Each structure stands twice: as C-alpha cells, then as structure tokens.
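Got a structure for you, written out below as structure tokens; questions coming shortly.
Only one protein chain is missing; all other protein chains are in place.
The block that comes next holds subunit A.
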Amino acid sequence: MSASRILWFAASILVGLCLVAIWQLAADARLVSPVFLPGPDKAWAALERGIASGELLDKLLGTVGRMVWGWLLASLLGIGVGALIGISPAARAWLGPTLEFLRPLPASAIVPVAIAFLGLSEGMVLAVIGFGALWPMLLATVHGFAAVEPRLYEVSRALGLSRWEVIGKIALPNALPDIFAGLRLGLTVALILAVVGEMLASREGLGLWILLSARAFRAPDLFAGVILLGLVGFASALLLSAVERRALRWRLPPG
C-alpha cells in the first residue's frame, strides 16, 4: 500500500470515529429514545461485559460454527456437483434450466420445508444454511467450467487426458475466479441464514441473543450482538479475499 493510500484510509477511519461521536451526542441528547438507540458507550460496555463473562463469546462461536460448517458443506457439494455438471455439455443441457429456475428462489423460503422434515433442530438450521449457500457455488462452478476456453478442452483431448485430469488440471484452475465469487456470495448467505435459523429454532447463537435482548428491551446487549455480527461478516470476507489473492496469484501479471 502506498503512503497516500494509508493516509486516506486513516482519514476515513477518522470520519468513521466522527460518526460514532455523532451517534454518542445524539444518544446523550436523547434525540431517539434510549430504548431503541443506546449510546456507543453503553453498547461497548455491554460488549465488554458479554465477552468478559464468556456469554457473548459462546454465542459468537455458536453462530460462526454453524455458518462455517454449513458453508463448507455447501462448498464441497456445490463445487463437486457443479464440476460434474459443468464438464459435460449434455448435463448442462439437461439440468441447466432446472438450476436456473432454482437460482432466484429465496433460500429462506425452504425454511418451512426444512422445519416440516427436521423439526426445530440443529440439523434443520444446518440444512437451510447448506441449501442456501449451495446455489451460488454450484452455479458459479457450472458457469466457470462452461466458460473455459474451448481450445483448452481440445488440447486436453489431444493429450489424451482422462476426465478427472481435465477437471483437476484445466477446468478447475480456470473456473477458480468464478468459484471464489460464488464462495464469497455463499458466505454472506450462510451468515444471514445462520441468524434466521437461530431466531426461528431457538438455537444458541448471536441471532437468538439479539432476539431475546430485544424482547427484554436490553438495547445495549442487542447492539453488542449486531456489532459482533457485523464483525463476523467483515472478518470472514477479509479472510476469504486473502485466500483468494493467494490462490489466484498465478493469474496476476508478474510484478
């Protein structure tokens, strides 16, 4: 990062701090009822208290664990099945329209179906997260495989590569940018569905924590939970883009 870029970023952090200060002033002046909007000092205190007592940390781990497991499940399944469909033009022709129909289906719409089969259980939440995060990855993988330069397939045929070799050596590396886009979208979906699932099925986690805090009118606790959820989203996106930069380094021009 160049010096001017760091300077700009520092300035933008300063602006962010100013916004927090305005929030503090607004809360102190009681512009909004403290039932809805506690000051950042109160939210911060609630955050510290929750983390010190370990309670919020437990909820955080619950939510993150659910999100990561569901997302991993969906990633493996999505990339695997997507690769099998994407590598074969026939499979694309037979299955493509069905997949395209399912793509815009709001993932949360299958929550009732999952409840009907699995009840209000941990498995239900995981199934919903997995199902919801599956589609972005599956479709991105199929798309990435379909968009591989056809000549590369011709070369692989000329070299007599087997289907698995074609997938591993040619199609998968070429589809990686698409797959990473799918992974990123899937991660967002997984976090949202983890929160929804916890709220509906009363599983221990940040989603349930903010719901219960709101019912008990404990607004500082609620804001502490929301801040933590924002951090989870931020950190996971950051981590993924770091992995992506490493994995796609070979695509960048040298230097």
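The criterion applied here is as follows: a contact is a pair of C-beta atoms (placed from the backbone, for glycine too) under 8 Å apart; a residue touches a chain by one contact, two chains touch by 3 or more; residues count from 1.
FYI, contacts and distances are computed from a predicted model.
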item	value
Name of the absent chain as recorded in UniProt (options "Sulfite reductase", "ABC transporter permease subunit", "Cytochrome c oxidase subunit 1" or "2-oxoisovalerate dehydrogenase subunit alpha")	"ABC transporter permease subunit"
Touch with the omitted chain, as defined above, among A:Ile51, A:Val68 or A:Leu102	A:Leu102
Selected residue (touches chain absent from view) among A:Ser12, A:Ser53 or A:Ser202	A:Ser12
Full-complex contact with the absent chain, from A:Gly50, A:Gly130, A:Gly186 or A:Gly225	A:Gly225
Hidden partner chain, residues of subunit A it touches	8-9, 11-13, 15-16, 19, 35-36, 93-98, 100-113, 115-117, 181, 188, 191-192, 195-196, 199-200, 206-207, 210-211, 213-215, 217, 219, 222-223, 225-226, 229-234, 237
